[in-house]
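Omission of a single protein chain aside, the complex is shown with its protein chains in their original locations.
Moving on to chain A:
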């Protein structure tokens, strides 16, 4: 209360000075006064009240009509005061929500974290960057210790919190399959039933599941409507699209997924991604796949993680460092 009183005195002096000199300096001080008042949560009508009191003190013989008009103005400002209070409350709530979302985002990070496997037979690079706080992309490695490496890459349609919640469900389902058969077609079939039962009709998930057998160097995979990946043939120095049919998860409960197998030669690469990579836009122009492959090739002398990082940097620059969609890229390369 003390500070407010002090300010009252202050306001009166400022007003008096301005009326006398009409000096800009006083106007500037008035601006400072209003900023200070806002920090103290003082409402507009309180300021008018201060103004009336100051006037009365400076001009004890103030005409009655000015006094009345001031009271009139005071009443008119009351709604503004209420709106201002409301704004303050909303601002506090918004800050609260923001911090809650960042707690959730951290939790998601922990829940969905996956460890990039360290294998001597294959070199693995992986990167996933969310466009907003919560990531709607998901990738997961499952290493059985007997030379088999499972890789899942998924994209939930929709962004933000709902997509993230959906991802957590996928992660738990996948965990519950561990120890069971790891055929990609079986995994996608089971996940499809889980998603179909549990998510809203307009939500769906695309997923690519691959299994790398590092004893025989074969790659077995199935796709549920996921963005096609690429296969790089070292001997021919050529890319091939891994475009296999399969319906997205969560649309029809009866779907079965076909499984495909590829023999992987030394130096060959498997490139898996989400549509955040192919849907990159530069202004109105879309980045086409040739450009992505060109960038990958340009850095192919680097280790897999190096290539992945460079591709991300390239597209981040193209989009002025503003990702429109979550970005996930995984590269596997046979070493020996």
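The rule is simple: contacts are C-beta pairs under 8 Å (C-beta built on N, C-alpha and C of every residue); 3 or more make two chains touch, one makes a residue touch a chain; residues count from 1.
Going forward, contacts and distances are computed from a predicted model.
*Asks:* As a check of understanding, state which of "Spermidine/putrescine-binding protein", "Anti-sigma factor antagonist", "CbtA family protein" or "Histidinol dehydrogenase" is the UniProt name of the chain not shown.
*Replies:* "Anti-sigma factor antagonist"
*Asks:* Identify the residue among A:8, A:157 or A:318 that touches the chain left out of the display.
*Replies:* The one listed residue touching the chain not shown is A:157.
*Asks:* Going by the contact rule already stated, which one of A:247, A:271, A:296 or A:311 would touch the omitted chain in the full complex?
*Replies:* Among A:247, A:271, A:296 or A:311, only A:247 touches the chain that is not shown.
*Asks:* Out of A:7, A:123, A:227 or A:268, which residue would touch the omitted chain in the full complex?
*Replies:* Counting the whole complex, the residue in contact with the absent chain is A:227.
*Asks:* Can you list, in ascending order, the chain A residues touching the missing chain?
*Replies:* Touch set of chain A with respect to the missing chain: 155, 157-159, 200-204, 206, 224-228, 243, 245-248, 251-252, 275, 279, 286.
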